[in-house]
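Supplied in structure tokens, the structure appears directly below.
Note that one protein chain is taken out, while the other chains of the complex remain in position.
Chain nomenclature is as follows: A, B and C, assigned in order of appearance, with residue numbering initiated at 1 for each chain independently.
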Amino acid sequence: MEKKILLTHCKDAPGLISKITNICYKHQLNIIHNNEFVDNTSGHFFMRTELHGYFNDKILLDELDQALPQGVSRQLVGPNQKRIVIMVTKEAHCLGDILMKSYDGSLNVDIAAVVSNYDTLKGLTEKFDIPYHCVSHIGLDREEHEAKMLEIIDMYNADYLVLAKYMRVLTPTFVEKYHHKIINIHHSFLPAFIGAKPYQQAYDRGVKIIGATAHFVTNDLDEGPIIKQDVIPVDHNFNAQDMSQAGRDVEKNVLSKALNKVINDHVFVFRNKTVIL
Amino acid sequence: MEKKILLTHCKDAPGLISKITNICYKHQLNIIHNNEFVDNTSGHFFMRTELHGYFNDKILLDELDQALPQGVSRQLVGPNQKRIVIMVTKEAHCLGDILMKSYDGSLNVDIAAVVSNYDTLKGLTEKFDIPYHCVSHIGLDREEHEAKMLEIIDMYNADYLVLAKYMRVLTPTFVEKYHHKIINIHHSFLPAFIGAKPYQQAYDRGVKIIGATAHFVTNDLDEGPIIKQDVIPVDHNFNAQDMSQAGRDVEKNVLSKALNKVINDHVFVFRNKTVIL
Amino acid sequence: MEKKILLTHCKDAPGLISKITNICYKHQLNIIHNNEFVDNTSGHFFMRTELHGYFNDKILLDELDQALPQGVSRQLVGPNQKRIVIMVTKEAHCLGDILMKSYDGSLNVDIAAVVSNYDTLKGLTEKFDIPYHCVSHIGLDREEHEAKMLEIIDMYNADYLVLAKYMRVLTPTFVEKYHHKIINIHHSFLPAFIGAKPYQQAYDRGVKIIGATAHFVTNDLDEGPIIKQDVIPVDHNFNAQDMSQAGRDVEKNVLSKALNKVINDHVFVFRNKTVIL
Partner (left out) sequence: MEKKILLTHCKDAPGLISKITNICYKHQLNIIHNNEFVDNTSGHFFMRTELHGYFNDKILLDELDQALPQGVSRQLVGPNQKRIVIMVTKEAHCLGDILMKSYDGSLNVDIAAVVSNYDTLKGLTEKFDIPYHCVSHIGLDREEHEAKMLEIIDMYNADYLVLAKYMRVLTPTFVEKYHHKIINIHHSFLPAFIGAKPYQQAYDRGVKIIGATAHFVTNDLDEGPIIKQDVIPVDHNFNAQDMSQAGRDVEKNVLSKALNKVINDHVFVFRNKTVIL
């Protein structure tokens, strides 16, 4: 007996839940959890079904294809641990939290490697027996640097790339290659404070909350589908540096919560938004 | 075409979602929202299905009864506005919030009457053209007082009684009569600070958060099924009275959110807990 | 014996707390609360001192002027209730919350009048025996409309104008006249979603939090000094209208908390920020 997750996304139509659950029932698969959502604005249907039983994947998927509207996207995902490569620059807190959570079992993920343009976090990474690759950007143009990074990253055949405070903007070539597979943590409650130095921007504006946003990376800077956001209160006592310090906990919490949803197959990306079931 | 909500609760068994949604599909009822939950600890299944179409209630329910395990509880709820009677003592904020939300359409409820042991809130209630009944408890024992209260309350044939800071404990007789139909707001994050003067208890203990709990009333004081809880931070600057003042917003927000869930048929009561779908 | 609040703001210099509290001590004024803040970036000093005793205002302020750096701003504020005029368009929740909080004593404020470009909220306002003035903007250009509004507003000699979902942009003439005396509630966590229809913008962007911002109005739309912000979580289930409905509670809570700080003389405005002591 196995546990698998069936992810279904198609145009809405009458009887979808009935048809899908019927097929599962006929296959004697037990539904452990079922979550569905119909986006009435766009007329799209999303369903995440946790199943338990003996699977005949091909027959199951064929029957679904026949029963569901044309153009259905359906996927049967096994319980395999996802493999990630983490990209960082110099800050330790997001990387450290993922390392710790993987270490103590809070995050069911295989960290294949950490890649950076600095060697600052080599020591921390290697404490956890994970390969660390430093590819300095000095003397390289953006394309050359990315090509060298990708040479390493591609090697690991990762399911997702996690930008855990990687402070360089990626080129369209890079982003295309890992379409909807790159998760970034931005240190503001987007769409406020897009771009560089969001804490300085927040300080200058005099906001009373600061936050963090985990999102998939697209070619539009800080405009990709948002997975998770959270905020903390600040006040006049906080200068930009205090905000940056206080923001560390919310950044790492938001990133690891987003990652947890993604690697456990709860997240659909639809247009420029996420549906999290 | 009508909108109705099907609430199903039974022992878990294979194929329940499939069976229920099949029957709906055969009746050409469109599922707008569907939420289900299986409590694996107890082996119970709960489902809330928002349906749209032409209903033949009797046939639909008969078919469900045949398809589902024995002892199923299923209910088809129409879109009728729920009718409530509000019980208060002297504090205005919870009553005021419900009156305002009913007035501006945020809360889809018919406030049949307000009943109190004081006349303090008569003026406020009558601003909104709602009958106010004052039944003083002075000179009466608890049973006599409640009997007089019930004489009035029963008259209104309410779906729910809302204790919006009604500061007297109800007798088992009263509670039995409105079994799982009485919603209370308690001014602490239960189970902390059961009983009288929770803010004074919170101050004495030196807690750094205070809160409020909306729950169904049972015979065990402050022990009924919890519907909604929330908290706010406090610190050493707050004495018991400051806490009481600061707590007003969280009390009223928690109560009106709980009420909103209940009157829109999102809440199952199972044993001493709620399942909110 | 009286209670007054001394508000001091000047360039930072050695010994300020000592000098100010010495003068208070010499006047036999007891300090109930004292809060100070030094903005190290700008080198400015802010202090709010709650005093109790017999006041000789003129001598006290003269001695402070002599002791403190040139250009000091100091103010001795009595315990008088502040007078406000509320401006609204059609939405009831923010107005309703202020009316209720004034009614039950949670907000110590004298609501002199409500002014609107529609008569929608006349009924609600008059329930609380407060004058309501409807000045329709139909057929008038912006300046003409504001002139007619101001004719009424000026009459009430208000300490503050509260824009409780007043949906028109004010001209510089209007804003100048009530410099740092106009408090607005904007239905987003500024600086995200400036301008019209912030909930629609939030929905289109797919954010996972929505919020509200209370700020002083300046000539730059939605750019004035922020007093208070708060947020609530949302998800894919919320369309723009659901967000708007869910946002009501956070809007009204943020506005009434901001107003409470302002009318109790906790708020300094400095450049484009607030210091709240």
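One rule holds in what follows: a residue touches a chain if its C-beta (ideal position, glycine included) is under 8 Å from a C-beta of that chain, and two chains touch if they have at least 3 such contacts.
Predicted model only: the values in this text are computed from it and were never measured.
K.L.:
Counting contacts across the entire complex, name the shown chains the missing chain touches.
P.N.:
A, B, C
K.L.:
Can you work out which residue in C:T21, C:Q201 or C:Q245 touches the chain that's missing from view?
P.N.:
Considering all chains, including the one not shown, the answer is C:T21.
K.L.:
Pick from C:K3, C:H33 or C:R271: which residue touches the chain that isn't shown?
P.N.:
Result: among the candidates, C:H33 touches the missing chain.
K.L.:
Please identify, in ascending order, the residues of chain B that touch the omitted chain?
P.N.:
Residues in contact with the chain left out: 37, 39-41, 189-193, 205-209, 211, 225-231, 235-237, 239, 272-276.
K.L.:
Please give every residue of chain A in contact with the chain that is not shown.
P.N.:
On the chain A side, contact with the omitted chain comes from 91-93, 96-97, 100-101, 103-104, 106, 124, 127-128, 245, 248-249, 253.
K.L.:
Going by the touch rule given at the top, which residues of chain C touch the chain that is not shown?
P.N.:
14-15, 17-18, 21-22, 24-25, 28, 30-36, 38
Everything that follows uses one rule, which is that only the chains that are shown with their structure count from here on.
K.L.:
Could you tell me between which two chains the number of C-beta pairs in contact is largest?
P.N.:
The chain pair sharing the largest number of C-beta contacts is A-C.
K.L.:
Look at both sides of the chain A and chain C contact and report whether the same residue positions are involved, with over half shared, or different ones.
P.N.:
same
K.L.:
Just the number, please: Cα centre separation of chain A and chain B in whole Å.
P.N.:
Centre-to-centre distance between chain A and chain B: 38 Å.
K.L.:
Which integer distance in Å separates the CA centroid of chain A from that of chain C?
P.N.:
Here the centre of chain C sits 40 Å away from the centre of chain A.
K.L.:
Where in chain A do residues touch two or more other chains at once?
P.N.:
Within chain A, no residue contacts more than one other chain.
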